[in-house]
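Have a look at the structure below before the remarks.
Only a part of the assembly is drawn; its chains keep their places, and the rest are absent.
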Amino acid sequence: MNGAASLTLRRRFTHWCEERARYGDTDRQGHVNNAVFATFCESGRVGLFHSEDAPFAPPGSEFVIVRLTLDFRAEIHWRDRIEIGTVVETLGRASFTLGQGLFRGETCVATAESVLVLMDLASRRATPLPPVLRARLAALANPPLPDMPGGAA
Amino acid sequence: MNGAASLTLRRRFTHWCEERARYGDTDRQGHVNNAVFATFCESGRVGLFHSEDAPFAPPGSEFVIVRLTLDFRAEIHWRDRIEIGTVVETLGRASFTLGQGLFRGETCVATAESVLVLMDLASRRATPLPPVLRARLAALANPPLPDMPGGAA
Amino acid sequence: MNGAASLTLRRRFTHWCEERARYGDTDRQGHVNNAVFATFCESGRVGLFHSEDAPFAPPGSEFVIVRLTLDFRAEIHWRDRIEIGTVVETLGRASFTLGQGLFRGETCVATAESVLVLMDLASRRATPLPPVLRARLAALANPPLPDMPGGAA
């Protein structure tokens, strides 16, 4: 893993999407509420998973987030345009890690790491990442991960 | 219909539920954001529809809101305990009207009227309210509505 | 007033802004939750009030919504791009009415009318719309409203 520090650099990321802070995202402290940062991270994740014609999760399965670590680095204000960069960091047997950076222009307002598991919808249990999915995720690392059986983690 | 005015009176309502205003419900004006009033009205509606053992919507159908009118009468603040009263106002062929009042203690902070349609999930179209549903809704009017075929609206 | 029907026509509006439906805006029915429609209406309102260099509300005052009527005409789904048109409909002494239309492409997914009051922040009471504000609002009607003292409503 490359550590949270490097997630403050735009060049680290392989997928981008964008959100704009709504009036309703603010709270009584005047800035965007901290839970909305988690919403923006979700926008980046699901944006990546549906960024191509075929969704990333195989039929009968879906991704489940099991851990989110969010580092708040600056406030977001109403009407800010936030770009969300996402990169694959590590690939495990049935899980993988994403790194994210939230940017207002050149300013990194937050970084995040999330651990996702592929869940079989029938059994509601974790299921190994199939080779096609591994290859697609590996290509979204930076630099791309070797996509060997048992390669990472 | 009994008009929005009477919706400011607690005795008007036949179903009650409760919400507490969260910190994250506030906005930069310092009070609870106006869209959260719509969320509280929804809590009252779905609370009523699931207040008994058998849900109100017959299998293969669900309620869809087609109109919401909200009168904002006072601010809600973080940590306020809001009681939401709901009453059936009118019954139509495939739709019905609910009246609602949001209360902080004796203070009515908002009233609302909503029009709901029973939608068939297969056709995605409005479908007539079946007799059992009509009877259950009629019993939640105040005073109870006559439950005759073609009775109301 | 021009009635809710005409609010389904894009040419009716004098101010536009845009939102994109987030994953977190959806609910268990699979579509965007009804309260988010109220959030999108708010985005249009506050977007209009801050669309020019000088905010519309005079110093020491702010706009308060006292009534919102929302007609739901179609579902919004995750990732839909929604354009929000807003027009001034009527001008009163201390209040005014906005009409709004929410569009996905050419499809009108909702219309709304809202009544807003100018509130004096010190007294927390309604205060008359000053002439400069009346003129700015009148120019955002379609066709523009006559901006005479006592002209409308």
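Order of writing sets the labels: A, B and C. Residues in every chain begin at 1.
Here, a residue touches a chain if its C-beta (ideal position, glycine included) is under 8 Å from a C-beta of that chain, and two chains touch if they have at least 3 such contacts.
In this text, all values refer to a predicted model and were calculated from it rather than measured experimentally.
Student: Out of the whole homomeric complex, 3 chains are present here; how many copies are there altogether?
Tutor: Every protein chain is the same sequence, and there are 4 of them overall.
Methods note: only the chains that are shown with their structure count from here on.
Student: Please identify the chain with the largest separation between its CA centroid and the CA centroid of chain C.
Tutor: The chain lying farthest from chain C is A.
Student: Under the over-half criterion for shared residue numbers, do copies chain B and chain C use the same patch or different patches to meet?
Tutor: same
Student: Take the average of all CA coordinates in chain A, do the same for chain B, and state the distance between these two points in whole angstrom.
Tutor: Each chain reduced to its C-alpha mean, chain A and chain B end up 38 Å apart.
Student: Taking each chain's centre as the mean position of its Cα atoms, how many Å separate chain B from chain C?
Tutor: Centre-to-centre distance between chain B and chain C: 24 Å.
Student: Would you give the residues of chain C that are in contact with at least 2 other chains, written as numbers and ranges?
Tutor: 39, 42
Student: What residues of chain C sit close enough to touch chain B in their complex?
Tutor: The contact residues of chain C facing chain B are 29, 33-39, 42, 62, 64-72.
Student: Could you pull out which chain A residues touch chain B in their complex?
Tutor: 23-24, 26-28, 30-31, 33, 35, 78
Student: Under the definition above, what is the set of chain C residues touching chain A in their complex?
Tutor: Against chain A, the touching part of chain C is residues 19-20, 22-24, 39, 42-43, 46, 50, 78-79.
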